[in-house]
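Working notes, beginning with the structure itself.
With one protein chain removed, the remaining protein chains of the complex are shown where they sit.
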Amino acid sequence: MSSRRYRVGIVGASGFVGGELLRILLNHPNAEVTVATSREYKGEYVYRVHPHLRGKTMLRFVEPDIDKIANNCDIVFLAVPHGQSVNLTPKLLEVGLTVIDLSADFRLKDPEAYVKWYDWEKPHPYPDLLQKAVYGLPEIHREELRNAKLVAVPGCMATAGILSLLPLVKHKIIEFEKIVIDAKIGSSGAGAHAPKLDLHSFRTYVVRPYEVAEHRHIAEIEQELSLVAGEPVKVAFTPHAVDIVRGILATSHSWARGQVTEQMLWKAFRETYGNEPFIRIARDKAGLHRYPDVKYVIGSNYCDVGFEIDTRLGRIITFAAIDNLMKGAAGQAVQCFNIVIGVDERTGLDLTPIFPV
Amino acid sequence: MSSRRYRVGIVGASGFVGGELLRILLNHPNAEVTVATSREYKGEYVYRVHPHLRGKTMLRFVEPDIDKIANNCDIVFLAVPHGQSVNLTPKLLEVGLTVIDLSADFRLKDPEAYVKWYDWEKPHPYPDLLQKAVYGLPEIHREELRNAKLVAVPGCMATAGILSLLPLVKHKIIEFEKIVIDAKIGSSGAGAHAPKLDLHSFRTYVVRPYEVAEHRHIAEIEQELSLVAGEPVKVAFTPHAVDIVRGILATSHSWARGQVTEQMLWKAFRETYGNEPFIRIARDKAGLHRYPDVKYVIGSNYCDVGFEIDTRLGRIITFAAIDNLMKGAAGQAVQCFNIVIGVDERTGLDLTPIFPV
Amino acid sequence: MSSRRYRVGIVGASGFVGGELLRILLNHPNAEVTVATSREYKGEYVYRVHPHLRGKTMLRFVEPDIDKIANNCDIVFLAVPHGQSVNLTPKLLEVGLTVIDLSADFRLKDPEAYVKWYDWEKPHPYPDLLQKAVYGLPEIHREELRNAKLVAVPGCMATAGILSLLPLVKHKIIEFEKIVIDAKIGSSGAGAHAPKLDLHSFRTYVVRPYEVAEHRHIAEIEQELSLVAGEPVKVAFTPHAVDIVRGILATSHSWARGQVTEQMLWKAFRETYGNEPFIRIARDKAGLHRYPDVKYVIGSNYCDVGFEIDTRLGRIITFAAIDNLMKGAAGQAVQCFNIVIGVDERTGLDLTPIFPV
Partner (left out) sequence: MSSRRYRVGIVGASGFVGGELLRILLNHPNAEVTVATSREYKGEYVYRVHPHLRGKTMLRFVEPDIDKIANNCDIVFLAVPHGQSVNLTPKLLEVGLTVIDLSADFRLKDPEAYVKWYDWEKPHPYPDLLQKAVYGLPEIHREELRNAKLVAVPGCMATAGILSLLPLVKHKIIEFEKIVIDAKIGSSGAGAHAPKLDLHSFRTYVVRPYEVAEHRHIAEIEQELSLVAGEPVKVAFTPHAVDIVRGILATSHSWARGQVTEQMLWKAFRETYGNEPFIRIARDKAGLHRYPDVKYVIGSNYCDVGFEIDTRLGRIITFAAIDNLMKGAAGQAVQCFNIVIGVDERTGLDLTPIFPV
């Protein structure tokens, strides 16, 4: 395995995802974080914004600057708001950098989809880059990720949604209509901004539905599941804010094609995920812990998946639990980074969940 | 309006539902709590177990005793575990008491259903009482509740589930198959017992699915919705423990029969709930608070309902948010009590939600 | 008792304290809320900002306007930021209104204290009004409150701090130096603004000390305790943000003058608080609930107080638990209002705590 150290830049390093990238990459044997950008905090020590990193780094934030990044980095992680990467990425690619983009700007293959789902005024200006970009879900695109130059890291809820359904779709166990994904997500998914409703007093003690019919991650989920199925798959998706900071549980309700047995589901899940380093099949008929729960994955890159059959109604219930900042963002980005640079996928990610938290 | 004071007994008064009944009834102008039973705490002051009631009452717990109850009460609330009411209720009725039962023992009309859903060894021993019992959901059974002798107060998740779907079922707006109810519930629903998984360290920071395919409240929900529809309605129901103490949000995903407009839904919701004292239609296209949220009903008997149309897929999403100890248990029981004794339904229940909490 | 209804205005009605005043006053038999002001939300229905009030009122916010208030109100509650009341109050008094001010602008008797503790550039411009204002802690100033024209409602942490120590100071049981008050407070104390550190992701899972040496409420605490003692009392005060929304626990550590027995403390607490409608002495040598806890007062105007003797070291530990939005703000303001207008102090405040929450 390569022991080369890549010079790594993080653009947008002062947010939660930036902090999580730093937490992982500062301990990663193949990475040296050379640049961490933040317009708001330029000149400031990183640990003064990310207090957990005190004692881990004396890095300071700098303003984002293409030249500086080009001169000091081999690979760049973009943890910027949607709509910024589309301008930045072409320039970074042009100077020969590899880009791992955590925004949505290169996730969708269809240029028109950005008009529909992201309210862009015009179709995506770089349709060629959309084709070149690899959707960074290793469980589907591992081979294409090797030596990719542009990785579009999936959305957090898209990751959970897709992984909850992948075995069922791949093995065509379920009907491809009337699939419901009911998701529950913590507050860190909204980022370190400060809208009123994200205040502690407002955001505590909630079970609050939002964007209940047309959340943007639907576009990714349908794109990827349709790709796997070889035919259109539609998903009805509704997220809920719940009173945790990290974590997503996707609960998928789908309807079986004909008779489905537990053995069929075990087989489909094992075939799909048996060799995946970060997917754990969490299912137990007895004992304390029978299904995935966000509580069991916090701080780690694991996605715990599970299933149950509602024999009475022919429904299949599947679950995927992730830490949205890890497998839903920074952890998955580093997993992709590892594949891109050709090291063991688990490098720097051998982080056991914190329990109980 | 009657100013008569009824002597009221609470059997099983040391649990959360018992405490909530006391909180309401100690301030109720038509009730005088004469008996509060608890085997575990007999002889103890009520306020030593329910510390919020300090200064509100000098009542002491007594052992449950039919004679004592018969001599001191007109109406009895049963807040006992499932399987105990079935023995107690016939005796209480026999001595002429009115029984408001918060357990499941008289909710289902079909005696066999207790074998199927509650694992009883034999069918319900009092099929006549099952017929006589009124399912205590005023939004469906208000008329029958007047002068009822035995009220079976609905389960907490059944209440939320039914009320989220009632307008759609009543107006036959949706298909009656492939209805999904995805529920999220706080820890107080499990009662004041102490199984390991309900410990704070285990129960905090969870989104934990449980009884995902065959939760017992399905039986009630299907019974009542089928009654309203005049034909069988099946519901796929999956609850999740979330990190709050009080509160249930039921999110119902159903599929429209033909084209559905927002106006149709407003009409159905208004016709069903427009005169209901405890149902609030919470729906807004703008502003901070667009859908029901458990956060807005805590401490009150309100059920906030809301809806949205997923025009892309023909899905209808409806919500019902309740405080499980109030509209999901004690509040609903007192609402029934008010109807039974013929006073304004809101008596003693004019409790504004605590916000923010 | 008077059944007169006073026309009541709330200036600054869109914040948490404003919402809590509305929750209480909309149900108060002697109050009719005629004006609720908010610059930010003028024209908006109150319930769209305070979602718990949906169905309770069709009032709309208006801009603050002296004439409008003068024409429509008898009494005004000011729930405005510090520094605004000092300008508004003289005008409101001039037009004959009674003012119940929840800000700090009239709490301190010494005009210079505003320079020292509140960073005002000049001493308080209305020293005469400072003398006229009554510090709205009924446990100390009940008699002066009757017929007061200007009430300065205490700060939330001042209320808890003072009430935890009042019996010890009044009865000179403790030394008046080296008194430590270590306070813990929920997020609603910071108001409905949105600084970054009050975001859910940042504010959850904290035990965060702040303003650890010179918090402003020290000025009030020392003023009032010195008044009671008849000699200077100094307090060392340190607050901590903890992961709750409502609630303050003040833990006071002080040192006994000579030998102190439990009986002496019971006597001091009973003499001080025995007739107080909103103080509960919560102390138990056995049982589940031995000392005050914020959990037992949420939603109510109660202050639970308790004590313990550290015989080994001669330390006395006392506690006061309040809901900061109730006894720490809106509830206390209404308690003062009741005294001012001459009705039973508990009117509109007979709100049992919500438990468990």
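Each chain carries a letter (A, B and C) given by its place in the written order, and its residues are counted from 1.
Convention: a contact is a pair of C-beta atoms (placed from the backbone, for glycine too) under 8 Å apart; a residue touches a chain by one contact, two chains touch by 3 or more.
No experiment lies behind these values; they were computed from the predicted model shown.
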Task: Touch partners, limited to displayed chains, of the chain removed from view - done: A, B, C
Task: Per the touch definition above, residue among B:S38, B:S187 or B:Q223 touching the missing chain - done: B:S187
- [ ] Among A:F269, A:Y302 or A:F337, choose the residue that contacts the chain missing from this document, as touch is defined above.
- [x] A:Y302
Open item on the list: Considering the complete complex, identify which of C:H28, C:H141, C:K184 or C:K327 is in touch with the unshown chain.
Closed with: C:K184
Open item on the list: Out of B:H124, B:H141 or B:R203, which residue would touch the omitted chain in the full complex?
Closed with: B:R203
- [ ] For chain A, enumerate the residues touching the unshown chain of the complex.
- [x] 16, 19, 23, 26-27, 48-56, 188, 245-246, 280, 282, 284, 287-289, 293, 295-300, 302, 304, 350, 352-357
Task: Missing-partner contacts on chain B, residue numbers - done: 16, 186-188, 190, 192-196, 198-205, 245
Task: In chain C, positions touching the absent partner - done: 178, 180, 182, 184, 196-197, 201-202, 204-210, 212-214, 234, 236, 238, 240, 242-244, 247, 249, 251, 253, 255, 288, 290-295, 298, 308-313, 315, 317, 319, 321, 356-357
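Simple rule for what comes next: only the chains that are shown with their structure count from here on.
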Task: Pair of chains joined by the greatest number of C-beta pairs in contact - done: A-B
Open item on the list: Taking the mean of each chain's Cα atoms, which chain ends up nearest the overall Cα mean?
Closed with: B
Task: Interface numbering overlap (same over half, different under half) for chain A and chain B - done: same
TODO: List the centre-to-centre spacing of chain A and chain C in whole Å, with centres computed as mean CA coordinates.
DONE: 46
Task: Centre distance in Å when chain B and chain C are each reduced to the mean of their C-alpha atoms - done: 36
- [ ] Please work out the Cα centroid separation of chain A and chain B, and write it as a whole number of Å.
- [x] 39
- [ ] Note the residues in chain B that touch 2 or more other chains, in rising order.
- [x] 288, 293, 295, 298, 356-357
